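Pasting a structure here, questions to come.
Just one protein chain is left out here, and the rest sit where they should.
Up next, chain A:
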């Protein structure tokens, strides 16, 4: 964990939960895992207060705890979960996503869960019942828009059944997940506990056996760790059947319901379940949004809409686990068929006029070449044989389908339209597959109209590379980008080779290389020609290390995010008089009448600055997610 990340986390906690919590978090982050008495000693706050603070932080999942048996005495250790602290930046995005998909009511539910950290369903509903008039969250003072609770100011939810309906829907899509015991414990401890248990089951005999036993234990530990999160794979985990919940065989029904996908009403929440927001799922959604935006810039708006539809289908089946390696989802394995997409895609999208056919455009070169090829598809020579032979099997494919469906070749107009639409969607998908980035991969023969998978890991890797190059471009200019790309492509290179490949003068690139080296984008390896290691008799090879650049960049991101938050604080300090006046209950809503002209202008200026700073913060947040989580 980096120093700059610690600073950022402390600021975030301070903004949301106040000075006290941030002191505790800062100490926990600085010293790492601590027991209560050490923590109290370091924080220099009375034990009672520290305990209260820890309760809040644990409730929010910001602090994890684990109780060890140390020589007959139980000791509890506390540890900061800094990735969860970072999630304090995301409520806005999360609530907006839910609002887009499930409407304002569901968004209100989610934002309350975010506010509460985790909550028992029965308590949650009860709280609504009591305080349905007085909103659970008061309107916030100016300047705390990081917290996304404004969304709660929407139409009130009236009945408990409405809430539970929303919760069921959210749970089935895994936006809300039941809290399990291991969520509250550091992963290392969970792992150690499992290992201990597994080891005690084994009886080691000889030294020779030990390595093999160790391996077996390792495997078992991994297996059990996976099993912990496997419960989430069940679509209706945490839910129970409405009619026959004594049955005790929900798994079978689950399979059935997943196939049907329409029996939401049959399920209700087990009101004893404790729920929390599944942040990892949102990370996957944000990632997909980013991928769609990328497609839009590369290919076009309409194709990106088709892609968005495809990714939406993928999302339904993914849960999103966050592991040390990053985000894990079943993207590579899940196949989405063209038919699925066509069933859900909006009819308003103009699929036709967004792709030019080869015949309507150039006739010079293209025809000549296709004749030279003897009509062969040019993709036969390509290494990745995607999107090939689409054109000729398409019609046959569709005809087959129609005959099986209607029994005749006479197509009703609806069927013809459907066929048309499928054809166009396939064209867009083929375009996505053909792109050098290979946004989708065609799965041969798996489905009638072709199935598609998305290799998100690889795409995210490419996306990171692209982002990095863009940062280089904007910081150091086009020449620097050219150099970085060359070095990345060719490996280690000296100045002369670089200049030759880039078609630039050596003296022109020297300054760029220096600047890139200074900021940690490029690294130098020295290879002396002689034993004396004279600088003049040494080769200097430049190389690019993606991992190191990534770490350096992330560090910079954290730092600049901290600076933005600090700047907001600073600006607020400058306007504190004005803001406290504007926050007065009698002034609120009547700013026009009660504030002077100057005060009004200042207020608007402050709001604009804050907006600008927060906007920037979110944009950097996007880059952090890209480099760290995806």
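One rule holds for everything that comes next: a contact is a pair of C-beta atoms (placed from the backbone, for glycine too) under 8 Å apart; a residue touches a chain by one contact, two chains touch by 3 or more; residues count from 1.
Just so we're on the same page, contacts and distances are computed from a predicted model.
One chain of this complex is left out of the view, and of "DNA-directed RNA polymerase III subunit RPC6", "Clathrin-adaptor medium chain AP-2", "Vacuolar fusion protein MON1 homolog" or "ER membrane protein complex subunit 6", the protein name its UniProt record gives is "DNA-directed RNA polymerase III subunit RPC6".
Looking at A:127, A:355 or A:462, the residue that reaches the missing chain in the full complex is A:355. Although one chain is not drawn, the whole complex shows that of A:179, A:486 or A:513 it is A:486 that touches it.
Among the residues A:200, A:346, A:413 or A:436, only A:436 touches the chain that is left out of the figure.
For the chain missing from the display, the contacting residue among A:41, A:214, A:533 or A:608 is A:608, taking the whole complex into account. Taking the complete complex into account, A:470 is the one of A:210, A:272, A:344 or A:470 that touches the chain left out. As for the chain not pictured, it touches chain A at residues 7, 297-303, 350, 353-358, 360-362, 365-366, 369-370, 373, 377-379, 381-383, 387-388, 390-391, 427, 430-431, 433-434, 436, 467, 469-471, 474-475, 478, 481-482, 485-486, 489, 499, 501-505, 508, 553, 556-557, 559-560, 562-564, 566-567, 569-571, 608-609, 612-613, 616, 618-623.
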